[in-house]
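I have a structure here, written as structure tokens, and I will follow up with some questions on it.
For this depiction, one protein chain was excluded, whereas all remaining protein chains were kept in their positions.
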Amino acid sequence: MSQIVFEGRPVPFHPGQSIGAALTAAGIRSWRTTRSGGRPRGLYCGIGVCFDCLITVNGRPSLRACMVEAREGDVVEGGGRDA
Amino acid sequence: MVIVGGGVVGAACAYYAARAGLTVTVVERGAVAGGTTGAGEGNLLVSDKEPGPELDLAVLSSARWAELAAEDGLGAAVEYEPKGGLVVAETEEGAAGLAGLAARQRASGVEAVEVPAAELTGYEPHLAPDLAGGMFYPQDAQVQPMLAAAHLLRASGAEVRTGVTVTGMSRSGARVTGVRTDRGDLAAGAVVNAAGTWGGEVAALAGVNVPILPRRGFILVTEPLPPLIRHKVYAAEYVANVASDDEGLESSAVVEGTPAGTILIGATRERVGFDRTLSTAALRRLARQAIRLFPVLADVAAIRAYCGFRPYCPDHLPVIGPDPRAEGLLHACGHEGAGIGLAAATGHLIAQSLTGARPDFDLHPFRPDRFPEQP
């Protein structure tokens, strides 16, 4: 099975899955905190509308975890630029 | 008195008039701050004006805004930030031009501190490294314009009637004695036209010509970021654009951070009537200019764009004061892109006119009857 690296730990994925789906399947429900309240957030709408699931992939910030397909070896951090 | 228009200028007129003891009703066709105010950046600028009556008004207004912001809770409520403006030049000629402008502005009471190229990053760490120099204007400040209008209206204690359209003026002979609206008539000792871009239409209801036209501006808003830009930053070419008569697309990006974390990049200037269609060419220019000043922005996402319509007069000066052609009618409109900044002084001067006090300031350059009558 393929793997991405989320905040230092390996997370498996099936080819074709989004990063958000891989994280959810691994039991990871949140990966960023809000700017003012510091509240945890993860997937909400799941289809690219709500922007709650922002992640940084290989240094590229503010991507939607539900829309980015996982690729072998992706290094993923939670949040966008403001986190 | 009745004020027509619930934007920031109408709100400032209401605030100062109420403080002078007048009973005020504000009539607004849409919602509070729903017109040009709601599409503004909240610039309180003295830096972008050539010496003359508008700069004098801006200097007075800057002091008035600082006083307002010092009042209990008001400064925080309207997100007043006396952050200062940094004007940068790309070339040595540009820097020399800035120095010349600043020298003239200082005679009008403007503070301006020359910033050599090597010291620019001390002001703004992310500025492009190849700029020729700049000028720092500590009086430049910022408010959140919608909150400014709404809080000034509330602090005024005025009766605010939104969703009410003025359809005519009540007259007694030549004198304006109130307004007619789609919700009934309102009698008033005086009527203030603070209808902004639509001020010409309100003036026409009183049978007088005040030529105000829309000048469209687009603003880009970025994703929220950690603090990145400290001041209002713009290129020296902005000043030339503000005063320009060119009808085509002009832009010179003013770049600034906001308390919400977003960066505002604005604005373009186009004379295209009330067309709201997005101009991708306008946005591309804004993006290029912002990246020219702050290369780090190239990788930052824009999440929003909006446009508004500045009210401008042919001579680019606002219309402020009593109308000798229609007794009982005063104007406070046509501030072009500087309405937020000039609102405080405008409200103050209108209140002085209404109470018969001697204005702090000669209103002659802003007189409503300075334009040729329409044929």
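We just call them A and B in the order they show up, numbering each chain from 1.
The definition used in the following text is that contacts are C-beta pairs under 8 Å (C-beta built on N, C-alpha and C of every residue); 3 or more make two chains touch, one makes a residue touch a chain.
We take it that contacts and distances are computed from a predicted model.
As stated in its UniProt record, the chain not included in the shown complex is "NAD(P)/FAD-dependent oxidoreductase", which appears among "Glutamate synthase (NADPH), homotetrameric", "Peptide ABC transporter", "Cytochrome C oxidase subunit III" or "NAD(P)/FAD-dependent oxidoreductase". For the chain left out of this panel, the touching residue among B:G5, B:P53, B:G200 or B:P224 is B:P224.
Checked against the hidden chain, the listed residues B:V233, B:V300 or B:A351 yield one contact partner: B:V300.
Residues of chain A in contact with the chain left out of this view: 14-18, 20-22, 24-25, 29-30, 34-37, 39-52, 54, 57-58, 60, 62-63, 66-69. The chain not shown here touches chain B at positions 6, 31-34, 38, 146-147, 150-151, 153-154, 160, 162-163, 220, 222-224, 260, 265, 276-278, 280, 283-284, 287-288, 290-291, 297-307.
Here is the rule we use: only the chains that are shown with their structure count from here on.
Averaged Cα coordinates give chain A a centre that lies 42 Å from the centre of chain B.
On the chain A side of its complex with chain B, the touching residues are 35, 62, 80-82. For chain B in complex with chain A, the residues that touch the partner chain are 223-226, 261, 300-301.
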